[in-house]
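Structure first, commentary second.
With one protein chain withheld, the remaining protein chains of the complex are depicted in position.
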Amino acid sequence: MHSFYNFVSGPLAWVAFILFFGGSIYRIVSMLKLVAEKERFIFSYMSWRYSLRSIIHWIIPFATVNWRRQPVLTVVTFAFHLCLLATPIFLLSHVVLWDEAFSISWWTLPDAVADIMTIIVILGAVYFLVRRVTQPEVKFVTSVSDFVILAIVAAPFITGFLAYHQWLSYPLVMCLHVLAGDIMLAAIPFTRLSHMLFSPFTRAYMGSEFGKVRHARDW
Amino acid sequence: MAEPSKKEENKVVDEGIDVGISRLTEEKIQSVINSVIDSETGARLKAYVETCIHCGLCSEACHYYLSHDNDPHYSPVGKVKQTIWEMVRKKGRVSPEFIRRAAIIAHTECNLCKRCAQYCPFGIDIAYLISVVRRIIHKLGVTPLYLQDTAHSHSVTMNQMWVKGDEWPDTLQWQEEEAQAEIPNLRIPLEKEGADVMYSVIAPEPKFQAQLIYQAAVIMHVAGVNWTMPASVGWDNSDMAMFSGDNELMGRLKRTHFETAARLKVKKIVMGECGHAFRSVYDMGNRWLGWSMPPFTIVHAIEFYHDLIKEGRIKIAKKYKPPITLHDPCNVVRGGGLHEKARYVAHAICEKVIEMHPNREHNYCCCAGGGVINTGPPFKMTRIKGNRVKAEQLFGAKTKGAEVLVAPCHNCHSGLHDIVHHYEIGLDIKFFGDIIYEVMEKPE
Amino acid sequence: MVDSRSWDWETGEKNVSLDSWKKEYRWVEEPYASPDGEKIAAIVNVDEGEFTVCVNGKVWGETVFDKIWHLRFSPDGRLTALVSEMGEWTMAVNGEAWENKFGYIWEPRFSIDGTAIAAAVQQDMRYGMVLNGKPWEQTFANMTYFALSPDGRHTAGAVQVEDVDSGEIHKFQKGSFTAALDGNPWDMRFVNVWNLAISTDGEHLAAEVRLNLYDYTIAVDGVPWESRYATVWEPLFNPVTGTVVAPVREKGTWALAENGKILWDRRFVQIWHQMFSPDGSRLAAIVAPKYGRWTVAVDGVPWPATFATLVTDATFSPDGRRIAALAKDGETFRVVVDGNPWTDAWDMAWKPVFSPDGKDVAAKVEKKGRYTYTVNNRVWSRSCDIAWDPVFSPDGTHLMLRTVEAGNYVRRIVPVSDIVG
Partner (left out) sequence: MKTVTLIALSLSIAIVLAFTAAWSQDDMTVVDNAAFNNPQRTPSVFVHDEHNETAGIDDCAECHHVYEGGKRVEDESSEGQSCSECHDLQGSGNQPSLIKAFHANCKGCHQEQGKGPIMCGECHIK
């Protein structure tokens, strides 16, 4: 088990991080190149002011009409995404590993808080799952890939939660946790988890078109 | 593929679609879809398809969805799923029957109103995706008959209604003569090079609603505007080619329009109360031609009236009495930000303005725009049934006392007329121009 | 070309008072000045439904018409207008109506020297062209685009030769249009025909044609080029060699094609208004080298300076060595000569005019409703209520400036040096 642990947290983690960072840069750069090649006109309409105006409205809960129309979803999605991003970055155990490996460290969350945030992510994933299978408009556009990416995202948190509490077979859970984290990182640029990379751009473009050309609000 | 929608049971017959489908082969479909996707789309399509997280949050933006009791087939993303996603996923290997359904969805179940763009957290432009579908439908020759016929009219006459070269100036002179009975020295100056303003309209005005030109002439005359109208092609600012996916023709129409303005040496193009034409000259046609913004300032009638009233160039003798409610047309409000100016005009000319809800950028579409009304009688009920929510919205305003519905857009006007009639709402529908003409100070 | 040597280039200033016209008539429409500057004319309303034209204060001919519109001087100085009498329309030249009357007449055209006048006419819902009063023998169900040859001897139109009712989309797509030269249609049918051009010798006719909903090309004398394009713009005959040049769109960009072969190496976001130098050796066009930027390209090479809003009214100097155009940035226009924009920006500018030797360039310009002239990047000291295009004297030393100032029409002969300094 230790050699497997060393593999997933060593070479495989390197691969995952390379895929994540390299893949993200590659995806964004190639998308921008595609814009330059085929839809160059888009650059003419981009505006920092209106891009930010739009992004800011959409990253604040209840700042847009649709967020207000969907209060439960809004609370869940913001909590989910915030915890999803913050927990792994500010988790003490992760920072300890960074410190050991590269002697870099930063502020960390108390474990109890991180534990709650993990639960939030897991519950959020459950909410999305339930929403997917029960809401007709979501179910209609759901494909297998949607369950797969939800699973990819939920897995590191479920295993992390189990590992932290040392439930079930600890070494196995721990190994699975690291593996799940590797998979998620690597998957971000190459699945629809890439909305993490592209949504700022699509949002900024729509914001620019609405603000600069259409003189209207896009929220 | 998606399970068939409930409404497929009663298939409409459209000669444009049906004959077009009968000529298709799977190979042709594949090659057309792939050629459009490969050579005419780029990062937008890719990013929109890959970024969409299938959350369904756009659903409630769509009046079709709301009007069909939240049937997911009508949600914006649902329509995308039934059309372009499938085409992309299967690399064009879809059946003629799929194309038939795609043509009906893209042309009659989406008004390209872009309300969904305001509801998608990622700002995915679903109307653009549906436009790509329409482009494919055009390239496959499956465009609905009435819309295609309108495009043919554009191609021959550069106007929407088969108005011939002589009929246009003749109609203007006829309206000028009519108006001279009211104001003897009123003119509709034709081909007046160096005027400040070129006034352009859509072809239904000379064809069926010539009184609108009359009213505009009176407003221009009273306000002392130095204006002209072209006697050549280029007078019509409408553009159904934009909606039929015939981009080349759209470019040709807009070039004709802009170059007519350039030839007449005007400073601005003022346009009548039309929404899609505004989208065409302000946002779409100019881009296809290489102009990032139109080469001439485009002033929609709402803004024009706003400026005339604000500057005191027309004065209101007596405000319009019946309470009105104001419909915000998508193309000039969501597409041009004219909602506050429309309200300024409404309050300046009417005693009572009752807001309908939702309003401004969030107003519900009339369900006629985006070329949908131009698909003609076969799809009339699609429009009406697809916009029950509009009837409910209008009924709300009616309940609060509104008697007149002001819709500063031709398509909205016609679409709302059908809604008001079918659902027996009992509202009179007017243009701003109708009311301004009625309430303004005119020479004795 | 019109010979301006016989015009009066001596008298410094001639005046015609316009104020009195207003008292005499119910209304006076916008005035037009003759090419030689000797006459000023306007449509005037005599009484309800009674119109005439006032020329230098005198009534135009004997007839009072029910309606007059499109008053213009031909290049040779004849005064023309479209007139209606008893519900019939025709052209009146110097006050005299053509004998032939029509259901309607519109879009008059003049030959370069002004000797020929043509227009589109409709009679009994049939369409054709009329040249110097004589209509085509064959008429058509519809006619949409018109042309008059540069020498004025031939007319052409895009005509519908197959009746198609509205709604018959499949019949329409089989082709119902063609082009007709002097009323004789080509054999081939097209879905659409637009923008006709007649060769300098008047023998050949070229047009944009659409073969089906998707394939466009240029047809010359009824024969389409072999190449097909996503779309095309107006064809143009080389005045010397007679080859046909047209902008064509392929794969989302524009190229210039000559007789079906790509001419310039470089492709553009847009190309149109291509023009040959008078000797046919140079070819220029208005182009967009990149999205949202406009300029002029000469023999495929764009000017380094580009403009955001519009480039229009490009013109070669008579010797073909220089090009002037108008460029719009934001809301203002500038004159641009050989890629160099002039200093002053205007609310409006008119097509630049070269002196016969090509050394000097003049243009009518307007700012805040006041008109003046700019010559070689200098501005005339006066401003006027109305102005017409400047005219260089045959020796290029003087300009004839036609203006309206304080209710007076003024014809001035001004030494170019007075403005240029």
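Just so it is clear, A, B and C label the chains in written order, and each chain counts residues from 1 on its own.
As a convention for this text, a contact is a pair of C-beta atoms (placed from the backbone, for glycine too) under 8 Å apart; a residue touches a chain by one contact, two chains touch by 3 or more.
The structure displayed is predicted, hence computed values, not measured ones.
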Displayed partners of the chain not shown (whole complex): A
Touch criterion as defined above, residue of A:Gly22, A:Pro71 or A:Pro171 at the omitted chain: A:Pro171
Option from A:Ala163, A:Met184 or A:Val213 whose C-beta touches the chain left out: A:Ala163
Residues belonging to chain A that touch the chain removed from view: 2, 5-6, 10-11, 13-14, 92-93, 96, 99-102, 110-111, 163-166, 170-171, 174
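Following the convention adopted for this analysis, only the chains that are shown with their structure count from here on.
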Pair joined by the larger number of C-beta contacts - B-C, A-C: B-C
Length of the line joining the C-alpha centres of chain A and chain B, rounded to whole Å: 39
Centre-of-Cα separation between chain C and chain B, whole angstrom: 33
Rounded Å distance between chain A and chain C, as computed from the means of their C-alpha atoms: 61
Residues within chain A bordering two or more other chains: 38, 41, 44
In chain B, residues with contacts to at least two other chains: 292-293
Residues on chain A engaged by chain C in the complex (per definition of touch): 38, 40-41, 44
In the complex, chain B residues that touch chain A: 2, 41-44, 46-48, 50-57, 59-61, 65, 70-73, 75, 77-78, 81, 117-119, 121-125, 283, 287, 292-293, 333-339, 361-362
Of chain C, residues touching chain A in the complex: 252, 290-292
